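The other protein chains are all here in position, but one chain of the complex has been omitted.
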Amino acid sequence: MIRFECDYAEGAHPQILKLLTETNFEQTPGYGTDIYCDKARAMIKDLCDFKGADVHFLTGGTQANMTVIASILRPHQGVLCAETGHIQNHETGAVEATGHKVLPLPGKDGKITAAQIETACLEHRNNAEHEHMVQPGMVYISNPTETGTIYSRNELKTLSAVCRSHSLPLFLDGARLGYGLAAAPNDLTMADIAALCDVFTIGGTKVGALFGEAVVFTNPALQTDFRYMIKQRGGMLAKGRLLGIQFVALLENGLYFDISAHAVELALKIKTAFIKKGYAFLYDSFTNQQFPIIPDRQLEILARKYAYSFWQRIDKQLSAVRFCTSWATKKTDVNALIHDIGEL
Amino acid sequence: MIRFECDYAEGAHPQILKLLTETNFEQTPGYGTDIYCDKARAMIKDLCDFKGADVHFLTGGTQANMTVIASILRPHQGVLCAETGHIQNHETGAVEATGHKVLPLPGKDGKITAAQIETACLEHRNNAEHEHMVQPGMVYISNPTETGTIYSRNELKTLSAVCRSHSLPLFLDGARLGYGLAAAPNDLTMADIAALCDVFTIGGTKVGALFGEAVVFTNPALQTDFRYMIKQRGGMLAKGRLLGIQFVALLENGLYFDISAHAVELALKIKTAFIKKGYAFLYDSFTNQQFPIIPDRQLEILARKYAYSFWQRIDKQLSAVRFCTSWATKKTDVNALIHDIGEL
Amino acid sequence: MIRFECDYAEGAHPQILKLLTETNFEQTPGYGTDIYCDKARAMIKDLCDFKGADVHFLTGGTQANMTVIASILRPHQGVLCAETGHIQNHETGAVEATGHKVLPLPGKDGKITAAQIETACLEHRNNAEHEHMVQPGMVYISNPTETGTIYSRNELKTLSAVCRSHSLPLFLDGARLGYGLAAAPNDLTMADIAALCDVFTIGGTKVGALFGEAVVFTNPALQTDFRYMIKQRGGMLAKGRLLGIQFVALLENGLYFDISAHAVELALKIKTAFIKKGYAFLYDSFTNQQFPIIPDRQLEILARKYAYSFWQRIDKQLSAVRFCTSWATKKTDVNALIHDIGEL
Partner (left out) sequence: MIRFECDYAEGAHPQILKLLTETNFEQTPGYGTDIYCDKARAMIKDLCDFKGADVHFLTGGTQANMTVIASILRPHQGVLCAETGHIQNHETGAVEATGHKVLPLPGKDGKITAAQIETACLEHRNNAEHEHMVQPGMVYISNPTETGTIYSRNELKTLSAVCRSHSLPLFLDGARLGYGLAAAPNDLTMADIAALCDVFTIGGTKVGALFGEAVVFTNPALQTDFRYMIKQRGGMLAKGRLLGIQFVALLENGLYFDISAHAVELALKIKTAFIKKGYAFLYDSFTNQQFPIIPDRQLEILARKYAYSFWQRIDKQLSAVRFCTSWATKKTDVNALIHDIGEL
């Protein structure tokens, strides 16, 4: 079985294992106060061209999301997000478990617009009984989104402006950030993201690491005492250096971006193969996740050899599915898949 | 600087890195549903001689503690524990953040007694206003305790009996379990723990792993839907196999017990050296943590070469400190320390 | 200004003030353990023909809802409800503040169907990643709904059956229960509600009391320790008898049902007046809330003399508004309104 069902089917990029092994017997203080975490922090600040950033490392995406969100909101506030947002659908109510409502906004492509934020804020404020409703307290977006789409620089600038005009911190979940930056239509840089968001994550788990998400706070008002939050939510790794070491390995010589480009290149080849076959797509993705709509009979044939994720039933004969590539995807596997798509 | 300040200063036992590297490019499904987690689960059930156990793997101790406790208690219930308990003092209120009060019981050696549990339950039940107080809903102990002491088989049996008579699940935090089982006075087996507790952890982070705690539910009434809890509290690793692989490596051929014995042997050598020097101890520990009481002037000398943890000021001239060994501690480092203790 | 904007604009029915005054200097034990609460409990059990019911009194609706819901759900569970449900929209995230997600289901008339519950449960169970999603743990309905509609006996029976088949407790929020039972199309009895729901409330605040909601648990599995929950959520009144006294006064000689019928009769007169004028309605309500759609120019005229609630903009010229009657509404005020509607 060749697996295209997700981007976390393998271990880590060999450079990471190498650095973990080389440093294994060094003694360091715990909880992220070691030299490797320090080095990774410095590398991230450089990459983002943002000296005042406060950088932390957590083990997973749900953990990062709930810890960041709970650290920002007051009790009566909720977090605006796309109705397809990971925090709304795939975190077993982790945000609600910290006491906060997720406030989903409708959308077709996984994204939200500045106009939606503006409307949500005004509708709340102008409602005579607004004190009986959850107050919008921050905005969560993901880039790339859960549907593989990305925000343009202009879209992010407009979102950022409306958020700032309403004093809403803007949080970008970058669980697959590398794959977004590697997408052909992308015009965002790390420095743009740092300048336009108040806090964002750089995903390691799905982009070459064993595990790990870097949380980057650029807004100084949100930086106070975040380490307490990490500890309280169970995200503080005793051997914190494991996270520092992994991010050092990922960021050295642009490895993170190289392996992201590799995954995206292969995903686009798969996309092209499905297009050639005349299949439509649920979302127009230029990143490492592709969502073709395929007749069930053809899917059965593919399923004999390839693992993919079922996404959504379209009608009695058609299903949307997800094919994912990653830093670890082999060209030979993709070529085999493309060949078999051609044969369908 | 030679570090004795904690048992998580290094990476992982080489066997673990070896197995992680060997399996690195295998493709597995995520979230702990892979063959390595399955294998580790089977090994743990065997080890505990408890076929009906439900075994899960989480990344850290605080995460394991809060997730287990929040999964068991109803909203009005709290968790009884020693006043020195990790959940009471060193988890930034993680249990309270899930809505539950920690109910500390006094004690001198980090342990609690069956009589204390009995009294706490009766006092609660007999109080005319008990509905105005938090109801004891479970009992948390650690073994070894945060002070290095251990429970005897008889103590655990008595505790278990009183807990069952009051329908209180008994949770044993085994963050350093290997070091406890390796202690000379220990008469507990894994099977005893499985039979006497309702849920317990087997600590990996401090006993050879990069990270990882196995959570073992033996009480079937507590096993429902625990995977939801792990996900909700941010503890579900995408590449769950990393935990399975580590526990497989640790449990194969008794490695876990061998490296624990190594650490305890070295800790006792250090203990003996301090005893010879005439120093008293804050706690009478036979495990890998030792708490000598040392004149400040002597401490300053040791501090030039060795890292230890400050524990408690005793008086104007004396401090209790902690020296820790681990699976990774080198005999040569211990010998150097012993020599320098002799020279004080 | 004549107020039709809500059903809590006045104090309490005179019978309540009378009984409060008569009993004022009696000394009773606190927290709902007095003879008046006991008497009210017995009256409610009789009324519901349900001897095994567990009856409690809380001060308000949001308090009752969140306390009941938090007492039932496990941490990973959420509550299914209509997207118009009070807990979803008008309680400032009170349910989420106890850690639980509200799971709204779409609908046009404020009601949900048995088929929707069935689908939600099956979709959850059949999702390969259901552990990453909030598990449906109970169902919340309101009767009458927030839009003035009511459930028929047959609808409630079907809902109840599907809930029981999925082990989902069914909770009926009866904040305006009296007005629902008084509606012409209603065929539900108190005994039906008690038999078909697991827990429900009988609203006092909006039906003649100063304040107060009776919470009635019929499912014995949900009855344990609810008084702890009330205290923990801040709902336990020191002078609990105030609630008992009010419910005794309300239930004596069917006062609760008489005053409800009065309010509904007047509301239907208002409805008829708007129908005669040719106005449409946002919802087809037979209870004390009416939602006519009125041209803005006409609304301005009414607003000079009458207070109503703005509900929803329909288009540039039309708004849906709410006119409410209550136990305290005067016939002369309604007649004045009807006259002025005729003159529009």
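All chains are identified by letter, namely A, B and C, in their written order; residue positions are counted from 1 within each chain.
To be clear about the criterion, contacts are C-beta pairs under 8 Å (C-beta built on N, C-alpha and C of every residue); 3 or more make two chains touch, one makes a residue touch a chain.
Predicted, not measured: the structure shown is a model, and the values here were computed from it.
Across the entire complex, the residue among B:Ala97, B:Val215, B:Ile294 or B:Leu337 in touch with the chain not shown is B:Ala97.
Looking at C:Tyr151, C:Phe200 or C:Tyr228, the residue that reaches the missing chain in the full complex is C:Tyr228.
Only one residue in the set A:Ile87, A:Met229 or A:Val334 touches the chain that does not appear here, and it is A:Met229. Residue positions on subunit B in contact with the hidden chain: 75-76, 78, 89-93, 96-102, 128-129, 131-134, 309-310, in rising order. Subunit C residues in contact with the hidden partner, per the touch definition given at the top, are 1-3, 5-6, 8-12, 14, 17, 20-21, 23-30, 59-63, 66-67, 91-94, 97-98, 205-206, 210-211, 228, 231-239, 241-242, 328. Remark: the residues of subunit A touching the chain excluded from display are 31, 70-71, 74-76, 98-99, 131-132, 135, 225, 227-229, 231-232, 236.
Keep this in mind: only the chains that are shown with their structure count from here on.
The chain with its Cα centroid farthest from the Cα centroid of subunit C is B.
Between subunit B and subunit C, the centres computed from C-alpha atoms are 49 Å apart. Touching two or more other chains at once are residues 98, 228, 231-232, 236 of subunit B.
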